[in-house]
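Step one of this worksheet: look at the structure below.
A single protein chain has been omitted; all remaining protein chains appear in their positions.
Up next is chain A:
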Amino acid sequence: MAAQPDIHLYTTQTPNGIKISITLEELGLPYKVTKIEFSKNAQKEPWFLGINPNGRIPALTDTFTDGKTINLFESGSIQQYLVDRYDKDYKISYPRGTREFYDVNSWLFFLNSGVGPMQGQANHFGRYAPEHIEYGVKRYTNETRRLYGVLNTHLEKSTSGYLVGDRCTIADIAHWGWVAAAGWAGVDIEDFPALKAWEEMMLKRPGVEKGRQVPDPHTMRELSKDSDAAKKAAEETKKWVQEGMAADTKK
(Lines give C-alpha, C1' and ligand atoms only; values in the text may rest on other atoms or scores of the structure.)
Protein backbone atom coordinates (compact mmCIF):
# COMPACT_ATOMS: atom_id res chain seq x y z
CA MET A 1 0.00 0.00 0.00
CA ALA A 2 1.21 3.47 -0.84
CA ALA A 3 2.34 5.53 2.14
CA GLN A 4 -0.32 7.88 3.49
CA PRO A 5 0.37 11.59 3.30
CA ASP A 6 1.79 12.99 6.51
CA ILE A 7 2.31 16.57 5.44
CA HIS A 8 3.81 19.09 7.80
CA LEU A 9 4.11 22.71 6.65
CA TYR A 10 6.58 25.15 8.22
CA THR A 11 5.42 28.61 7.37
CA THR A 12 4.57 32.14 8.30
CA GLN A 13 2.10 34.73 7.02
CA THR A 14 3.88 35.81 3.80
CA PRO A 15 3.15 35.62 0.06
CA ASN A 16 5.50 32.64 -0.33
CA GLY A 17 4.09 30.83 2.68
CA ILE A 18 0.42 31.04 1.74
CA LYS A 19 1.12 29.61 -1.72
CA ILE A 20 1.59 26.26 -0.07
CA SER A 21 -1.38 26.37 2.32
CA ILE A 22 -3.61 27.46 -0.60
CA THR A 23 -2.25 24.62 -2.75
CA LEU A 24 -2.94 22.14 0.06
CA GLU A 25 -6.47 23.49 0.57
CA GLU A 26 -7.20 23.38 -3.15
CA LEU A 27 -6.10 19.74 -3.20
CA GLY A 28 -8.09 18.97 -0.06
CA LEU A 29 -5.06 17.44 1.66
CA PRO A 30 -4.74 17.19 5.44
CA TYR A 31 -1.66 18.91 6.89
CA LYS A 32 -0.08 20.06 10.12
CA VAL A 33 1.30 23.55 10.50
CA THR A 34 4.22 24.88 12.50
CA LYS A 35 4.49 28.64 12.58
CA ILE A 36 8.06 29.87 12.21
CA GLU A 37 8.40 33.06 14.26
CA PHE A 38 10.55 35.49 12.30
CA SER A 39 10.53 37.90 15.24
CA LYS A 40 12.41 35.21 17.20
CA ASN A 41 14.63 34.33 14.22
CA ALA A 42 13.28 30.75 14.33
CA GLN A 43 14.11 30.32 10.64
CA LYS A 44 17.80 30.32 11.58
CA GLU A 45 17.55 27.74 14.37
CA PRO A 46 19.53 24.53 13.84
CA TRP A 47 16.50 22.22 13.82
CA PHE A 48 14.90 24.28 11.06
CA LEU A 49 18.13 24.58 9.07
CA GLY A 50 18.15 20.78 9.10
CA ILE A 51 14.96 20.93 7.03
CA ASN A 52 15.92 23.99 5.02
CA PRO A 53 19.62 24.94 4.92
CA ASN A 54 18.56 28.18 3.23
CA GLY A 55 16.83 29.35 6.41
CA ARG A 56 13.68 30.57 4.70
CA ILE A 57 10.04 29.60 4.66
CA PRO A 58 8.13 27.72 3.40
CA ALA A 59 9.45 24.23 4.01
CA LEU A 60 7.51 20.99 4.01
CA THR A 61 8.03 17.46 5.21
CA ASP A 62 6.02 14.41 4.18
CA THR A 63 6.22 10.63 4.28
CA PHE A 64 7.45 9.65 0.84
CA THR A 65 6.26 6.62 -1.13
CA ASP A 66 9.20 4.63 0.27
CA GLY A 67 7.95 5.25 3.81
CA LYS A 68 10.80 7.62 4.68
CA THR A 69 10.61 11.34 5.37
CA ILE A 70 11.14 13.79 2.53
CA ASN A 71 12.15 17.40 3.33
CA LEU A 72 11.61 20.10 0.75
CA PHE A 73 12.20 23.84 0.55
CA GLU A 74 11.62 26.40 -2.25
CA SER A 75 7.93 27.11 -2.69
CA GLY A 76 8.03 26.36 -6.43
CA SER A 77 9.39 22.87 -5.99
CA ILE A 78 7.00 22.20 -3.10
CA GLN A 79 4.06 23.08 -5.34
CA GLN A 80 5.45 20.88 -8.12
CA TYR A 81 5.86 18.02 -5.66
CA LEU A 82 2.34 18.32 -4.31
CA VAL A 83 0.63 18.25 -7.70
CA ASP A 84 2.95 15.58 -9.09
CA ARG A 85 2.21 13.29 -6.21
CA TYR A 86 -1.36 14.14 -5.22
CA ASP A 87 -3.19 15.93 -8.04
CA LYS A 88 -4.20 12.78 -9.89
CA ASP A 89 -7.37 14.43 -11.23
CA TYR A 90 -5.50 17.51 -12.48
CA LYS A 91 -7.56 19.93 -10.42
CA ILE A 92 -4.81 22.55 -10.36
CA SER A 93 -2.28 21.13 -12.84
CA TYR A 94 -2.01 19.48 -16.24
CA PRO A 95 -0.68 16.10 -17.35
CA ARG A 96 3.07 15.99 -17.96
CA GLY A 97 3.96 16.33 -21.63
CA THR A 98 1.08 18.64 -22.54
CA ARG A 99 1.67 22.18 -23.75
CA GLU A 100 -0.23 23.48 -20.72
CA PHE A 101 2.02 21.57 -18.35
CA TYR A 102 5.06 23.45 -19.66
CA ASP A 103 3.24 26.79 -19.80
CA VAL A 104 2.47 26.40 -16.12
CA ASN A 105 6.16 25.87 -15.48
CA SER A 106 7.17 29.00 -17.40
CA TRP A 107 4.78 31.09 -15.31
CA LEU A 108 5.85 29.39 -12.11
CA PHE A 109 9.48 30.29 -12.74
CA PHE A 110 8.44 33.77 -13.89
CA LEU A 111 6.95 34.31 -10.46
CA ASN A 112 9.80 32.73 -8.54
CA SER A 113 12.65 34.37 -10.42
CA GLY A 114 10.86 37.60 -11.35
CA VAL A 115 7.79 38.87 -9.49
CA GLY A 116 8.77 37.41 -6.10
CA PRO A 117 12.37 38.60 -5.92
CA MET A 118 11.68 41.99 -7.52
CA GLN A 119 8.59 42.80 -5.46
CA GLY A 120 10.58 41.60 -2.47
CA GLN A 121 13.29 44.15 -3.27
CA ALA A 122 10.63 46.85 -3.65
CA ASN A 123 9.40 45.94 -0.16
CA HIS A 124 12.92 46.09 1.18
CA PHE A 125 13.74 49.55 -0.16
CA GLY A 126 10.24 50.93 0.37
CA ARG A 127 9.51 49.49 3.79
CA TYR A 128 12.43 47.92 5.65
CA ALA A 129 15.76 49.44 4.60
CA PRO A 130 17.62 51.30 7.37
CA GLU A 131 18.26 54.24 5.06
CA HIS A 132 15.92 55.67 2.41
CA ILE A 133 17.39 55.24 -1.05
CA GLU A 134 15.08 56.73 -3.63
CA TYR A 135 16.77 54.97 -6.53
CA GLY A 136 16.32 51.58 -4.87
CA VAL A 137 12.62 52.19 -4.31
CA LYS A 138 12.08 53.34 -7.90
CA ARG A 139 14.16 50.62 -9.51
CA TYR A 140 12.19 47.81 -7.94
CA THR A 141 8.70 49.27 -8.03
CA ASN A 142 9.31 49.96 -11.72
CA GLU A 143 10.45 46.40 -12.37
CA THR A 144 7.47 45.06 -10.41
CA ARG A 145 5.21 47.26 -12.53
CA ARG A 146 6.84 45.92 -15.69
CA LEU A 147 6.21 42.34 -14.56
CA TYR A 148 2.59 43.18 -13.63
CA GLY A 149 2.22 44.65 -17.12
CA VAL A 150 3.35 41.34 -18.62
CA LEU A 151 0.75 39.52 -16.50
CA ASN A 152 -1.97 42.04 -17.35
CA THR A 153 -1.37 41.79 -21.10
CA HIS A 154 -1.40 38.03 -20.89
CA LEU A 155 -4.59 37.90 -18.80
CA GLU A 156 -6.42 40.28 -21.14
CA LYS A 157 -6.22 37.52 -23.73
CA SER A 158 -7.17 34.67 -21.42
CA THR A 159 -10.64 33.25 -22.06
CA SER A 160 -10.87 31.47 -18.70
CA GLY A 161 -9.40 34.38 -16.76
CA TYR A 162 -6.55 32.16 -15.49
CA LEU A 163 -2.91 32.17 -16.57
CA VAL A 164 -2.88 28.84 -18.38
CA GLY A 165 -5.71 27.04 -20.16
CA ASP A 166 -9.13 26.51 -18.64
CA ARG A 167 -8.30 26.24 -14.94
CA CYS A 168 -6.63 27.72 -11.89
CA THR A 169 -3.17 26.13 -11.52
CA ILE A 170 -0.21 26.27 -9.17
CA ALA A 171 1.07 29.18 -11.30
CA ASP A 172 -2.00 31.30 -10.43
CA ILE A 173 -1.75 30.27 -6.79
CA ALA A 174 1.94 31.21 -6.67
CA HIS A 175 1.16 34.71 -7.93
CA TRP A 176 -1.86 35.45 -5.79
CA GLY A 177 -0.21 36.35 -2.48
CA TRP A 178 2.19 38.72 -4.22
CA VAL A 179 -0.45 40.46 -6.32
CA ALA A 180 -2.77 40.76 -3.31
CA ALA A 181 0.09 42.67 -1.61
CA ALA A 182 0.77 45.05 -4.52
CA GLY A 183 -0.03 48.15 -2.47
CA TRP A 184 2.49 47.16 0.19
CA ALA A 185 5.17 47.33 -2.52
CA GLY A 186 3.98 50.73 -3.73
CA VAL A 187 2.24 49.42 -6.85
CA ASP A 188 -1.33 50.52 -7.60
CA ILE A 189 -3.31 47.51 -8.78
CA GLU A 190 -5.85 49.85 -10.40
CA ASP A 191 -3.30 50.38 -13.18
CA PHE A 192 -3.66 46.71 -14.14
CA PRO A 193 -7.38 46.01 -14.64
CA ALA A 194 -7.12 42.46 -15.98
CA LEU A 195 -4.76 41.51 -13.18
CA LYS A 196 -7.06 43.13 -10.63
CA ALA A 197 -10.04 41.16 -11.96
CA TRP A 198 -7.98 37.97 -11.76
CA GLU A 199 -6.95 38.74 -8.16
CA GLU A 200 -10.60 39.18 -7.15
CA MET A 201 -11.68 36.05 -9.00
CA MET A 202 -9.00 34.04 -7.22
CA LEU A 203 -10.17 35.32 -3.84
CA LYS A 204 -13.62 33.84 -4.47
CA ARG A 205 -12.17 30.34 -4.50
CA PRO A 206 -12.80 28.57 -1.18
CA GLY A 207 -9.29 27.07 -1.22
CA VAL A 208 -7.72 30.52 -1.57
CA GLU A 209 -9.93 31.96 1.14
CA LYS A 210 -9.05 29.20 3.57
CA GLY A 211 -5.39 28.77 2.68
CA ARG A 212 -4.57 32.47 2.87
CA GLN A 213 -5.38 32.53 6.59
CA VAL A 214 -2.46 30.18 7.49
CA PRO A 215 -0.87 30.33 10.00
CA ASP A 216 -2.37 33.74 10.92
CA PRO A 217 -5.13 35.84 9.35
CA HIS A 218 -4.18 37.35 5.99
CA THR A 219 -4.29 41.13 6.36
CA MET A 220 -2.23 42.25 3.36
CA ARG A 221 -5.15 43.28 1.16
CA GLU A 222 -6.51 45.60 3.86
CA LEU A 223 -3.06 46.84 4.92
CA SER A 224 -2.25 47.67 1.32
CA LYS A 225 -5.14 50.13 1.38
CA ASP A 226 -4.52 51.68 4.81
CA SER A 227 -1.22 53.52 4.86
CA ASP A 228 -1.15 54.25 8.62
CA ALA A 229 -1.75 50.64 9.60
CA ALA A 230 0.78 49.58 6.96
CA LYS A 231 3.43 51.87 8.41
CA LYS A 232 2.89 50.44 11.86
CA ALA A 233 3.10 46.85 10.60
CA ALA A 234 6.23 47.68 8.62
CA GLU A 235 7.94 49.04 11.73
CA GLU A 236 7.53 45.66 13.44
CA THR A 237 8.95 43.78 10.48
CA LYS A 238 11.75 46.30 10.07
CA LYS A 239 13.17 45.29 13.43
CA TRP A 240 13.81 41.65 12.60
CA VAL A 241 14.80 42.36 9.00
CA GLN A 242 17.56 44.66 10.21
CA GLU A 243 18.64 42.23 12.92
CA GLY A 244 18.79 39.51 10.27
CA MET A 245 20.90 41.74 8.03
CA ALA A 246 23.33 42.35 10.87
CA ALA A 247 23.54 38.61 11.61
CA ASP A 248 24.19 37.77 7.95
CA THR A 249 27.04 40.28 7.78
CA LYS A 250 28.82 38.47 10.61
CA LYS A 251 28.92 35.17 8.71
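Definition applied: contacts are C-beta pairs under 8 Å (C-beta built on N, C-alpha and C of every residue); 3 or more make two chains touch, one makes a residue touch a chain; residues count from 1.
Please note the rule applied: contacts and distances are computed from a predicted model.
One chain of the complex is hidden; its UniProt record names it "Glutathione S-transferase", one of "Glutathione S-transferase", "Ras-related protein Rab-8A", "Queuine tRNA-ribosyltransferase accessory subunit 2" or "Multifunctional methyltransferase subunit TRM112-like protein".
Which of A:T11, A:Q43, A:N112 or A:T169 touches the hidden chain is settled by the complete complex: it is A:N112. Contact with the chain that does not appear here is found for just one residue of A:F64, A:Y90 or A:W240, A:F64. Across the interface with the omitted chain, chain A contributes residues 53-55, 64, 66, 68, 70, 72-77, 80-81, 84, 96-97, 99, 102-103, 105-106, 108-110, 112-114, 116-118, 121, 124-125, 129-131, 133, 135-136, 147, 150, 153-154, 245, 248-249, 251.
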